[in-house]
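Before any comments, here is the structure.
Excluded from the complex is one protein chain; the other protein chains are retained at their positions.
Moving on, here comes subunit A:
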Amino acid sequence: MDAVEKANTERQKRWVKDQKVGEGTYAVVYRGREASTNRKVAIKKIKVGQFKDGLDMSAIREVKYLRELKHQNVIELLDVFSSKTNLNLVLEFLDSDLEMIIKDRSLVFLPADIKSWMAMTFRGLEFCHRNWILHRDLKPNNLLIASDGQLKIADFGLARDFADPGYKMTCQVITRWYRPPELLYGCRYYSTAVDIWSVGCIFAELMLRTPYLAGESDMDQLKTIFRALGTPSEQDWPGHTKLPDYVPMGQFPKQPLRDLFTAASADTLNLLGQCLVYEPRKRISAKDALHHAYFFALPYPSQPTKLPKCAAQLTAALPLEELDGNTLTGKTNRLKRKLTSPSDDTKTRPAVARRLDFTKPTPGS
């Protein structure tokens, strides 16, 4: 056997797949563990054989960037090995994501909790940007939550580096509701500001508990944005009418953020507003956001361990013995979900809320 093959077999033996937890178009996610320590992990198995061009781009991007990035607020890629024609990514195990937490109506968020999640998101994002990497798909279900409450940015399948200026980039990135106006207008040269817009949308969603700018189509997305934040003038955003896909959208007046976010502090609204500035060059950077007064004002961010956790996460955190043969835990859980989420959902969420893409497996969900 070749040395390379041997090394791969050795790596493969380090990890045990336990149970399938999700399946998507290009990957299957398993819960697993490290054989020697029983440390829990998620194993994302990417089926490569089916691609006629070999290893596919999203797998390559994910591996390329996660191999280089090590940060408390970025998901850790522990190992990579292959099995026949499959690529296996061993990722740290994370039992829920911010979307699950936002949707869990039994949870109450304090302003300090939101500040804590925002701080962790900006820390992780600042690290990506410092390493010249754009994430390009930030949304609540790509922000995973560890059992100790730490938030980790995940899913680098659309990421790219931006160190070389002047290269055209695709504007078909970022899930619609979190996509900034410059991409909706077909801008092909953009920056870290695209990720900041997404974080702004997530910030708002944490306060509203429902997606802030939920457009029904790419066209409607712009309209939804303008309805919320006012149609930009040439002064607000110089040159935007010259962007490739520019279309006039009609005039919507500026609405003060205060009208919608009635309970938010002035610092909160200031930071939110700076994330949602139309002119990308004037949008706040992740680094400046971390130094924003919001993070230094009372209340201080909650300790990650003290953050609200959703029921599913609590169940997962129970020792194994309690789960084995104790079907009751599972049942109560299901019952509770039935009572709270669906009915609440229909009342408070717009119908489009169901259009979110749940098909993509999230490690640990």
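By our rule, a residue touches a chain if its C-beta (ideal position, glycine included) is under 8 Å from a C-beta of that chain, and two chains touch if they have at least 3 such contacts; residues count from 1.
The rule is simple: contacts and distances are computed from a predicted model.
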Name the absent chain by its UniProt protein name; which of "E2 ubiquitin-conjugating enzyme", "TBC1 domain family member 13", "Exoribonuclease phosphorolytic domain-containing protein" or "Cyclin-like protein" is it?
-> "Cyclin-like protein"
Of the residues A:Y26, A:F127, A:F203 or A:Y278, which one touches the chain left out of the display?
-> A:F127
Given A:N8, A:S147, A:S265 or A:S285, the one touching the chain that is not displayed | A:N8
Omitted-chain footprint on subunit A covers residues 2-5, 7-8, 17, 20, 28, 30, 45, 47-48, 52-55, 57, 60-61, 63-65, 67-68, 70-71, 80, 82-87, 127, 130-131, 160-161, 163-164
